[in-house]
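All protein chains but one are shown in place.
So that you can tell them apart, the chains are marked A, B, C, D and E in the order they are listed, and the count of residues begins at 1 in each.
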Amino acid sequence: MPTVRVTRRVHFNAAHRLHNPALGDDENRRIYGLCNSPNWHGHNYDLDITVEGEPDPRTGYLVDLGEVRDAAGEVLKEVDHRNLNLDVPWLEGVIPSTENLVVALWRQLAPRIPRGRLARLVLYETPRNWAEYEGD
Amino acid sequence: MPTVRVTRRVHFNAAHRLHNPALGDDENRRIYGLCNSPNWHGHNYDLDITVEGEPDPRTGYLVDLGEVRDAAGEVLKEVDHRNLNLDVPWLEGVIPSTENLVVALWRQLAPRIPRGRLARLVLYETPRNWAEYEGD
Amino acid sequence: MPTVRVTRRVHFNAAHRLHNPALGDDENRRIYGLCNSPNWHGHNYDLDITVEGEPDPRTGYLVDLGEVRDAAGEVLKEVDHRNLNLDVPWLEGVIPSTENLVVALWRQLAPRIPRGRLARLVLYETPRNWAEYEGD
Amino acid sequence: MPTVRVTRRVHFNAAHRLHNPALGDDENRRIYGLCNSPNWHGHNYDLDITVEGEPDPRTGYLVDLGEVRDAAGEVLKEVDHRNLNLDVPWLEGVIPSTENLVVALWRQLAPRIPRGRLARLVLYETPRNWAEYEGD
Amino acid sequence: MPTVRVTRRVHFNAAHRLHNPALGDDENRRIYGLCNSPNWHGHNYDLDITVEGEPDPRTGYLVDLGEVRDAAGEVLKEVDHRNLNLDVPWLEGVIPSTENLVVALWRQLAPRIPRGRLARLVLYETPRNWAEYEGD
Partner (left out) sequence: MPTVRVTRRVHFNAAHRLHNPALGDDENRRIYGLCNSPNWHGHNYDLDITVEGEPDPRTGYLVDLGEVRDAAGEVLKEVDHRNLNLDVPWLEGVIPSTENLVVALWRQLAPRIPRGRLARLVLYETPRNWAEYEGD
């Protein structure tokens, strides 16, 4: 069977702030600019979840994308309509840049993919600004 | 000269929370669900600013959309990367639903339009969810 | 209170065929071309549901768009992943052009809007091709 | 029969320059900025053509959008991959701002609509910048 | 000369049903859910065709994308406005999942690419759901 990739796009909304508590306020403002605003800001995030493998000849599915959506839903309910700096156990101590978020999401999602293997995540912070990760 | 409409799309990111302090916590949760999350969430907002009038025969412009963008920028710098519940003087006491926001933005933008008249605002909270206002 | 409009986009997939059984096969082919293909074809439909009215000062909502989505869901479950010519009681005898579909959807949706009034439906058959209806 | 609107999106690419030959070079630069660049610039234009009327009960079509596309094609072949300042007889003496273009396109398209009446044109110069016209 | 990739997006509409005739009706319903609806459903498919190679220094083209569009048109006329389960000789016996479709399209398209080599196909079943294939 040929190796293919299938992708499901999911989304969530969240508040965050870019701030490194190990640095002073001036240094944080210099590095992050508006993204360091003290009372948070937020985004509509889109996440493209790509799974790679061979389709099952019995079903024609590499993986049931409805199951991928549900597996992602278990993870995303912890970030959707939440504050990424305050509310998410698996983001404790993580500066919520798009780069760091996409890696943290990978670690949550990879073990939950029911068939095939997680091959790529693309996390859109805005339609003009995104990060992708293909695992270590 | 014919009457036409021109539109400029601008954008901003902000955190907010839907919460009416005059109601109890349970009632707020019942009305707003996830949008009532205590530590805020946020959105990438798009705002379509439509101006109506007759093009100036000398320039071919109803209004210079660069000037519309700059006028909008004066208003949007007060909401971009801000918390709509905490940081914006002209939103004090306003529950920041998309409906209320688009009306509040109208009141800030209408007097700043340099030529023609503000005819319509469409505020997108997400690509599937928006409010429009055409004035009183 | 100012009058505003809020919109929620929903979607469904369906098969259909443009065919008027009162006309001959040649006439059907002449009028509809490829859209008359005997074994059906299909589309990803997007539907923008716009409600008009005054926001409730207690909630800031003209209407809870989650309730609009749920009301639409009751209607859309009858067309989603269905054949518009064969499976939908309220489309019996209706040629499923985008024009006819948007009017039929209005009649199903208008009485289900929980607050405000249905003001406009826009039904996208493709991203380049759509119909809109604002009621009689 | 109910009155509905149907829309077909078409597109073209063109070069242009904003320049009023009755004004001096400095004045042109002051008014138009980069859009006055002497060696032209260009855009991918999208044009949404909206026709209003009652669907024909025999076909379910207000108008065959394939015929609208073909009628538009007769007009657009004169602007597609052309220079709007130099190549188009019906734009002679017109400063090709989006406002002026949408009105000029209306005059070309309105008499060619085969059924119903032209109700609205929206001309997108960029995805963030557009003009609409609904006739005189 | 450097190796680059060029992509042309094309589209088609089709009806289909996910169903494995070797399995019972209950099993099919369990595996495919709504996608197993007996009277078909359908989609607007987008297909991104990516060709890789070195630009021809005489023309600046790796491949004339108009020729790619025409080559794809020969293939797509067999699926456009068709039923993928019933109407397409080269899909006989294929369960028309997005995974299987993208592989079948590759086999049709690869030998028709006039210059360079087919490097990737991405087939969008919906804007949130797609499959990609890079050959064996």
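Everything below uses one rule, namely that contacts are C-beta pairs under 8 Å (C-beta built on N, C-alpha and C of every residue); 3 or more make two chains touch, one makes a residue touch a chain.
As the structure is a computational prediction, the values presented were derived from the model and not from experiment.
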item: Contact set of the excluded chain (shown chains only); value: A, D, E
item: Which residue of E:62, E:95 or E:131 touches the chain not shown here; value: E:62
item: Option from A:33, A:57 or A:114 whose C-beta touches the chain left out; value: A:33
item: Residue touching the undisplayed chain, where the options are A:3, A:39 or A:97; value: A:97
item: Selected residue (touches chain absent from view) among A:12, A:40, A:61 or A:133; value: A:133
item: In subunit D, positions touching the absent partner; value: 11, 13-16, 34-35, 37, 39-44, 80-83, 86-87, 126-127
item: In subunit A, positions touching the absent partner; value: 18, 20, 22-23, 31-33, 94-100, 102-103, 127-133, 136
item: Subunit E, residues in touch with the chain not shown (by the definition above); value: 2-10, 55, 58-62, 64-66
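By our rule, only the chains that are shown with their structure count from here on.
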item: Gap in Å, rounded to a whole number, between the CA centres of subunit C and subunit B; value: 28
item: Geometric centre distance via CA averages, subunit C-subunit A, whole Å; value: 33
item: Numbers and ranges of subunit B residues touching at least 2 other chains; value: 127
item: Touch-based graph of the chains, sorted into line, ring, star, complete or other; value: other
